[in-house]
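Quick one: structure below, then a few questions.
One protein chain is absent from this view; the other protein chains keep their places.
Right, chain A next:
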Amino acid sequence: MFRFITRRTLGAVVTLLIIAACTFFLFFAVPADPARLACGKVCPPELLEQARHNLGLDQPLFVQFLTWVGGIFLGRDYEGLGYCSAPCLGFSFVNKAPVLDTILDRMPLTISLTLGAAVVFLFFGVATGIVAALKQGKALDKIASVSSLIGASLQIYFIGTLALYFLVYKNHILRQPGYVPFTENPLNWAAGLMLPWVVLAIIFTANYTRMTRSTMVEQLTEDYVRTARAKGMANRSVVMRFALRGTLITIVTILGVDLGTLIGGAIITEQTFGLQGIGQLSIRAVWSSDLPMLMATVLVAAGAIVVFNIIVDVLYAVIDPRVRLS
């Protein structure tokens, strides 16, 4: 198990380096001159030269890349701006502070938003999926499959806006979305994120219901499930311990994909609900041409997806000994 995780983590580091390289070249793919952007609106030629030098833009490209990667591991001194300690993802052109500080500041919101929603739709999706599988062909089963089609076709800005209007402004059922750190007040933390969680759950739950149901139905016909019954195991443990185990593999697979989608979609979610997370940060970075901030948000999002993938792989190994021991 330990070797398995080590192997996957090393693989992930390589992936991240490749992503880092791509992100770095994004910096130069932008049509504007980074030095001019860093320098600001009114920029005399001396200052522009100075900015170019400070950013290391007068160095050969690969030296710049190494300096940048070096900054991530060792920290980096930006002349005239200050020291950016490791892991340094760059200095913001806008607020002249290490971008990572800002990102770490916003990160808890995006994580709470994403993982909180995932917990909600996982729980309801899997629970209804199991019930639907056990009540094959009955009303609940049919409701689940119809609502999954509807859920999949809904867009967050559409249903999010509707929900805001009806549940918050008109009827005051839920609180206006906002972020209170969990450590400060767990109840307010949950209350502030309840609406986005509900909306994301409406969109995602039904897919889990459907996938759980169909996999579970399949699993229930497996030989080893029949063996469990033939041993006298009670129905409950046949379903929860035997059939669910194989179903989890499917669920974990879609969860891995969905978490990526959620992180990528954080821009839209946060925009819809007016939450100041990483997604909003990246939009701002685009508007204000804050290249280091943009690069860093892309890298952090990619990193999050890589981490989720490792977690998914580890979960596979935990669920299925055939993966772990091969």
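Remarks
Going forward, a contact is a pair of C-beta atoms (placed from the backbone, for glycine too) under 8 Å apart; a residue touches a chain by one contact, two chains touch by 3 or more; residues count from 1.
Keep this in mind: contacts and distances are computed from a predicted model.
Of the names listed as "Aldehyde dehydrogenase", "Electron transfer flavoprotein alpha subunit apoprotein", "Peptide/nickel transport system ATP-binding protein" or "Nitrite reductase small subunit", the one that matches the UniProt record for the absent chain is "Peptide/nickel transport system ATP-binding protein". Checked against the hidden chain, the listed residues A:C22, A:I143, A:M194 or A:M233 yield one contact partner: A:M233.
When the omitted chain is restored, the residue from A:E49, A:E79 or A:E222 that touches it is A:E222. Against the chain not shown here, chain A presents residues 222-224, 226-235, 242, 245-246, 319-322, 325.
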